[in-house]
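Only one protein chain is missing; all other protein chains are in place.
Each chain gets a letter, A and B, in the order it is written, and its residues are counted from 1.
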Amino acid sequence: MIISVASGKGGTGKTTVAVNLALSIPNAQLLDCDVEEPNSHIFIKPNIDNTSPVFIPVPEIDESLCDYCGRCQEVCEYNAIAVLKGAILVFPELCHGCGACSYLCPRKAIKEVNREIGVAETGTKGNLQFGHGRLNIGEAMSPPLIKAVREYSNPVRTVIIDVPPGTSCPVISSIKGSDFCVLVTEPTPFGLNDLILAVEVLRKLDIPFGVVINRSDLGNKDTYEYCAKEKIPIMMEIPFKKEIAVLYSTGIAFTEQMPEYKKEFLGMYKNILTKVKKP
Amino acid sequence: MEKICVTSQGNTLDSNVDPRFGRCQCFIIVDTDTLEFEAVENPNISSGGGAGIISGQLVSSKGVKVVITGNVGPNAFQTLQAAGITVITGVSGIVKEAVEKYKKGELSSTQGPSVDKKFGMS
Partner (left out) sequence: MKQIVVISGKGGTGKTVITGAFASLAKNKIMADCDVDAADLHLLLNPVIKEKQEFRSGKTAVIDADKCVRCGECVNICRFNAIEDSGQYFIDPVSCEGCAFCSHVCPVKAIEMKENVSGEWFVSETRFGPMVHAKLGIAEENSGKLVSIVRKKAKELAENNKCDWVIVDGAPGIGCPVIASISGVDCALVITEPTLSGLHDADRVIQVTRHFNIPAKLVINKYDLNIQMSGKIEEYCENNGVQVLGKIGFDKAIVESMVNAKTIVEYCDGKTKKDISDIWDKLEKNLS
């Protein structure tokens, strides 16, 4: 089973919920798909036993075969190839790796070579399996790396996915195919505004979901009213406690020091099991 | 005769030089002898990525030998260089004046990109 943990807005406690949920349930695997800013490892401190570079295929042109016909440039939607009089240039950082140019080259002058966009790492901490990705600095294309991290999904474990914030392509790449999604929010106008966007995404993807309200005692009641009106289940509330904030700041998963919350996360997990679509 | 291209904010010789190359408003392609010119609206202003590259190809296809502009990024520079086009950066003011300065030999070519990539996006 795959449970993704997402939030429209960043900084609502998505990583906190993903990490503590993974630590509170049996037989879990935590995959941090926030490859731009991966944070789960800070709290898990896993022993990384495998680091693999992740590549996308980009064209390389054999100029001895090329007759500068311009077909590759014409089929490239991303302006990654420029054909000039007697010269051809490839701009690998613009390439999305679709493969059209090499396939359609009439002289078979294009082969594909790997370009690294980041690394995927896996490891363990106790019984917990862990995986995440790190996007290289200056790199714009995260979905292929997210896909690589998700390929580590262990089908016999409960996979918890830490999803990047927002509603755009990296979010979809991370959430798609989940059995359930936990949306983490805080009861502030910003939190609610972004929660509504995230709810739209999940409805579009047709994935069952519920809400965790973090720092539940700061802000106002609008988020609760919204959830009631939209019939969205509130799975858990976490109050603002300085103790939690301080543990977070030093990179400690708070259930490690406040084990009473482990029961709450386990309870939420059991609740999720009842809400997952049966095949 | 020699054909040169000046990036421009408008479509006349009296327009201002556009500081961007790939996403400039307009390419003014001038015959330095007669000052006859063609104004080509830049179709690549809102291109998702690679504006410098396709703009480089566009001016190359017009047969120009020199590009005069404010700045070029690395991708555009590479494209123009591969097309055998001389690049002159750091130019501002009116297009006509830039052409005059070029004719008097007051402008010198640049050996590398003058700005980082993504410059013209803002």
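As a working rule, a residue touches a chain if its C-beta (ideal position, glycine included) is under 8 Å from a C-beta of that chain, and two chains touch if they have at least 3 such contacts.
Since we're looking at a predicted model, the values are computed, not measured.
Q: Any idea which of A:Tyr68, A:Tyr226 or A:Tyr248 touches the chain not displayed?
A: A:Tyr248
Q: Considering the whole complex, which of A:Pro46, A:Gly97, A:Gly133 or A:Gly210 touches the chain not shown?
A: A:Gly97
Q: Among A:Pro46, A:Pro170 or A:Gly210, which residue is in contact with the omitted chain in the full complex?
A: Considering the complete complex, A:Pro170 is the one touching the chain left out.
Q: For the chain that's not shown, point to the residue among A:Val201, A:Ile238 or A:Met268 touching it.
A: Looking across A:Val201, A:Ile238 or A:Met268, the contact with the absent chain belongs to A:Val201.
Q: At which residues does subunit A meet the chain that is not included here?
A: 8-12, 15, 36-37, 39, 42, 75, 77-78, 96-100, 103-104, 135, 137-142, 164-172, 176, 188-190, 193-194, 197, 200-201, 204-205, 218-220, 242, 245-246, 248-251
Q: Take the complete complex as the reference. Which residues in subunit B touch the chain that isn't displayed?
A: The list for subunit B reads 46, 48, 116-119, 121-122.
The rule we apply is simple: only the chains that are shown with their structure count from here on.
Q: Report the residues of subunit A in contact with subunit B in the complex, numbered from low to high.
A: 73, 78-80, 82-85, 87, 89, 91, 94
Q: So in the complex, the part of subunit B that touches subunit A is made up of which residues?
A: 47-51, 53-54, 56-57, 60, 75, 78-79, 82-84
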